[in-house]
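Shown here: the complex without one of its protein chains, the others still in place.
Letters A, B and C mark the chains in the order given here, with residues in each chain numbered from 1 onward.
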Amino acid sequence: MDLLETFLTAAVRVATPLLLAALGETIAERAGVINLGIEGAMLAGALGAALGATAGGPLLGVAAATAAGLCISLLFAVVAVRFRANQIITGTAVTLAAVGLTGAIYRDAYGAEGVGLSLPTLGILPVPGLSRIPVLGEALFAQSALTYAAYLLVACCWWLLYRTSWGLGLRAAGEAAEHARASGVAVARVRMIAVLIGGALAGLAGASLVLAQVGTFAEKMTAGRGFIAIAIVVLGGWHPVRVALAALFFGAAMALQFLFQSFLLGVPYQLFLMLPYLLTLLVLAGAWGRTRAPGDLGRS
Amino acid sequence: MPAALLTLTAIRKRYGSTEALKGADFSLARGEIHALLGENGAGKSTLMKIAFGLVQPDGGRILVDGAEVIIRNPLAARRLGIGMVHQHFTDIPVFTVAENIALAAGWPPSGRGLRDRVRRLAEEAGLPLDPDALAGELSAGLRQRLEVLKALAGHARILLLDEPTSVLPPSEADTFLGLVQRLRDRGVATVLITHKLQEALAVADRITVLRAGEVIQTGAAQSERPETLATAMLGTAPARPAPRIRAAVGEVVINARDLAIPGAAGGGTGIRNASFQVRAGEVVGLAAVEGNGQRELLRALAGLARPARGTIQVTGPVSFIPEDRTSEGQIGELSLTENLVLSQGRAAPWAQHGWLDWPAAGRRAGELLERFDIRAPGPDVAAERLSGGNQQRQIIANAMERRPRVLLAENPVRGLDLRATAEVYDRLRRAAAEGAAVLVHLPDLDDLLDVADRILVLAAGELIPMPEGAGRDLIGRTMLGTRGQAAAG
Amino acid sequence: TKDNQTSEFRVGLVTPGSIADAAWNSGAFAGLQQIRDSLGVAVSHVEARTPAEQEEALRTYAAQGYSLVFGHGFEFQGSAERVSQQFPATIFVVTSGERVARNVSPLIFRLHEASYLAGMVAGGMSRTGTIAFVGGIELPPIKLAEDAWVAGARRMNPAIVPRSTYLNTFDDVAAGREAALALLQAGADMFHHNADQAALGTFQAVKESPAAFIFGANLDQSSLAPERVLGSAVIDLPRAFLTVAREAKAGGFVPKVESFGLRSGVIRYDPNPALLATVPAPLQAAVSAARDSIIAADTGATAARPAQ
Partner (left out) sequence: MPQDPQLRSHGHALRTPLLALGIGLAVLVLGLATAGYPPLPALAALWRGALGSPDAILSALLPRAIPLILIGLGIGLAFRAGAFNIGAEGQFYAGAIAATWVGLALGTWPRLVAVPTVLLAGFAAGLAWAAVPALLRVRFGVLEVISTLLLNFVAEALVSWMVLGPLQESKHTYPQSDPLPWAARLPQFPGSRLHLGLLVALCLALALWLFGRRTLAGFQLRAVGLSPAAARVMGGVRPERFFAAALLVSGAFAGLAGASEVSGTTFALFQNLSPGFGFTGIAVALLARLHPLGIVATGLLFAGLEAGAGAMQRDAGVPAVAVYVVEAVVILTIVLADPAARRAGAAATDPASR
């Protein structure tokens, strides 16, 4: 494998959890709900994946992760949508709760001082034929099953948002809740479901970190990916396909950071750490910047 | 009398200290057009919102087809076959026309079918509209068409129309009312709220008058005359129209030369070429079919848009009354006092050196409530709590308060009842008499001829001054122009 | 009287991070529990992430009359000195600290001595001639460990090419893996780390690659990848903590630089017995000789910080 292939493969791999979480957040935000709790849902998903995989292998891990993400976002949905509490505060608190709960459950299950869990992982599943395509084949088609699931979910999200009545109502609820209501959309219910879908996808993102990448769990291991996913949603202009591209862009910038550190010596590493964010700002200042948020985003 | 399709009995609704409805009874028969009249703030919209599930009543009963129902939300209303055109636009601005209609009708949002379906609907209704235009970029008149199409798309048996014609020019209003009559023939029952008595008398089968939350009378339309209706609405005989004031014309206050202004993104021609002057003491009418550049022209004069070419000279305080009151004319969350303070800026007596004297502003806002006959519990109430017409009065009051040298008004009587409309016309004339240059656009040419001293016609982006005393026919023909039809549709 | 004494002598621990990190902080917590169990004294722990919280925590322990307070990291040095002036009756121990004050005592772990030995093994065993180090944040003890690891490898193979990546986090396991994957691409086949839990990802990457090996840090980490961990540079934190606490409880504690190296037994290079056979005997002998000479050169507990 040459360097370019390594880089592209790493980009897609790094992008996968970001993409999954960002897709879920796209759905929630299109419905008008900004959910800062997805960082917590992702973390819950990671722990769910670890517990599930310990108990019954990677597939159970994926299922448990999805369920855990769902549970955490149910808490968010009840407080922020059902009771219409402020979404930002609620999301912050839900993430805090998830950090605490996952830590407590992890310590309870594996011991107070932590262990280096070693879990069965999903492994790489090359698509016959396609993975042989020069340059891009390896990057796109020699990944874990969860990466392929993410591709599929991009299409699903697009179809849901733009090709179904329910998606139309969802977007209306995000643009102008009162008007949507006057047009017969059950705003609260739609938002609730959107948040839950977002939570399930964030859980899946946690699963991909644990089961497709590191094969272990650690406290706070999501390390802010939920917030980066939110940035990706904005960068992608709240459109699933562009969100996918934005996630790939971010994945690429992060992968580049590690390659630079490994190959370029003598440059302060902090400069590389800034790289993904500075690149994104540059892209935003260029043609991609003029995005428009859903009109009623964040209004509970 | 045919069986009642929708019956509202003893409906009560209270907003804080305001009793919007005090036990109102209303019934809509199968296949009738039932006009609902009343002054601004009488409770018409509230009654209809209750029938549509947007507002829950404090008391009373609702019957549909003789069976008692609870209408918890608009979805429930839709299921019962009720459609509504709201007094304010309720579209999703970033959706296309087709998407907005699909949303309201529960149609799937895309696929080849939708566009054709929408086109067919628009043609059948006689309200052509581009399915791919963005709702937010439509002019007010076209947005109103969209509202109507949304209500029609659901195949409602009961149509609640809250001032559907208030922003439509007379020709379109006629088309629309013809449509309502055709729908009646197909068995659709309609409630028509309007402030235009002629409309009600022309198309309605029955007329109900609401005053201060109570039904004053209901009866067959044939037995009514405008005077009796007006008396019922007001509680007293209507005052005679004030004599028309004619002021001496002074120096040039607006001087525009070789203007070109790009049209709004959603269509409309913009201004290609306009040169004109308005002098102090004149009321100049801007006659134009929707989308012919009047919006752009008024905004450029108000300093809100920059012309692509040409010069504008405007002297002295400018007041601009925008067409869409909810998004630009006021801030609904703010109180009347706060809206007043915002509209007056630094020049106001309560804003000495940038420090605010709220009590002084509040007192002034209270005075304006009296002077402009704004029905509100007090100046501290949020503007959004007022009825539509009272919101409009408040906006006009604030605009006048600046003692403008230049008064630009875009359909300032939108949603006003008869008396208030007459008052506004009178105020425009009096402002001119006190030395202002007034430039006003109204969709109704007759009204415009009534209020204006002379007329400027905008057609296809060109400005054509009319000779003094030009007749209705000449102006109407010029508006439609040889050079191009309206961009609308 | 014994009861009286135990109720008076209380030990507090402030960690800069989670005690479930299976490394730096969990070792300290284990040490605290050992103090409680072995000495029968009351103990207390608090996690404090920022300098402000850390000073507040030290101060609160002192104000509550704790006799011995551990600040677990170099970052406690400044705040311990400030607080100690107001609370002379409390002994403050700063792990990886720098200076002695009247009642402030630094505890220095010369983990780099063990990392040096690990580096020797890596240098001797590397086939590609490239070795890699994954660091959390570039803290002094971590940088020292990296430098020693490189020096050890150079000793066995002067042409060795060292690579390193800093993650700027100790939490992000996935970053630990990505860094290792990039380093593998750069040709590295021997890994060492000092990134606490983030290094779990590095272990995973090494496990997945056909021919790479890794050396653990802080704890004996052979169990994380029994086939791939050649050895670990170990700090026996409980043993060190207990040593200090016992002395302090006995009443004879004189603040001094407590420095632990290979000689003390607190720092060790523990080879993975399962893989010992793969390490050539001459290399093993060289490592033993190096360890002995380091121990021989160590003059005692009051050794100053190693030269920077």
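Rule of thumb we're sticking to: a residue touches a chain if its C-beta (ideal position, glycine included) is under 8 Å from a C-beta of that chain, and two chains touch if they have at least 3 such contacts.
Just so you know, these numbers come straight off a predicted model, no measurement behind them.
Novice: Which of the visible chains would the unseen chain be in contact with across the whole complex?
Specialist: Even though it is not drawn, that chain still touches A, B, C.
Novice: Touching the hidden chain in the complete assembly: which of A:Y151, A:W166 or A:F227 does that?
Specialist: With A:Y151, A:W166 or A:F227 as choices, the missing chain is touched by A:F227.
Novice: From the list A:A55, A:L264 or A:L281, which touches the chain that is not on show?
Specialist: Among A:A55, A:L264 or A:L281, only A:L281 touches the chain that is not shown.
Novice: With the full complex in mind, choose from A:T90, A:T121, A:S144 or A:S208 the residue touching the hidden chain.
Specialist: A:T90
Novice: Considering the whole complex, not just the chains shown, which residues of chain A touch the missing one?
Specialist: 34, 79, 83-90, 92-94, 96-97, 99-101, 103-104, 107, 112, 219, 227, 230-231, 234-235, 268, 270-271, 273-274, 276-278, 280-281, 284-286, 289-300
Novice: Residue-wise, where is chain C in contact with the chain that is not depicted?
Specialist: Contacting residues on chain C, toward the hidden partner: 12, 16, 18-20, 44-53, 55-57, 59-61, 63-64, 74-75, 77-79, 86, 98, 137-140, 168, 308.
Novice: Name every residue on chain B in touch with the hidden partner chain.
Specialist: Residues of chain B in touch with the missing chain: 15-17, 302, 304, 320, 322, 327-331, 333-335, 338-339, 341-343, 345-346, 351, 354-356, 358, 377, 380-382, 385, 395, 398.
Operating definition for what follows: only the chains that are shown with their structure count from here on.
Novice: Farthest from chain C in C-alpha centre terms, which chain would that be?
Specialist: That would be chain B.
Novice: State, to the nearest whole Å, the distance from the C-alpha centre of chain B to the C-alpha centre of chain C.
Specialist: Result: the chain centres lie 76 Å from each other.
Novice: I'd like the Å distance between the centres of chain A and chain C, where a centre is the mean of that chain's Cα atoms.
Specialist: 34
Novice: So which bits of chain A are touching at least two other chains?
Specialist: none
Novice: Touching at least two other chains at once: which residues of chain B meet that condition?
Specialist: Not one residue in chain B touches at least two other chains.
Novice: Going by the contact rule at the top, pick out the chain A residues touching chain B in the complex.
Specialist: Touching chain B: residues 162-165, 167-169, 171-172, 175-176, 178-186, 292, 295 of chain A.
Novice: Would you pull the chain A residues touching chain C in the complex into a rising list?
Specialist: 1, 3, 6, 10, 13-14, 17, 103, 106-107, 112-116, 118, 209, 213-216, 218-221, 223, 254-255, 258-259, 261-263, 265, 269-270, 273
Novice: Per the contact definition, I'd like the list of chain B residues that touch chain A in the complex.
Specialist: Checking each residue of chain B against chain A gives 52, 54, 73-75, 77-78, 84, 86, 90-95, 99-100, 102-104, 106-111, 150.
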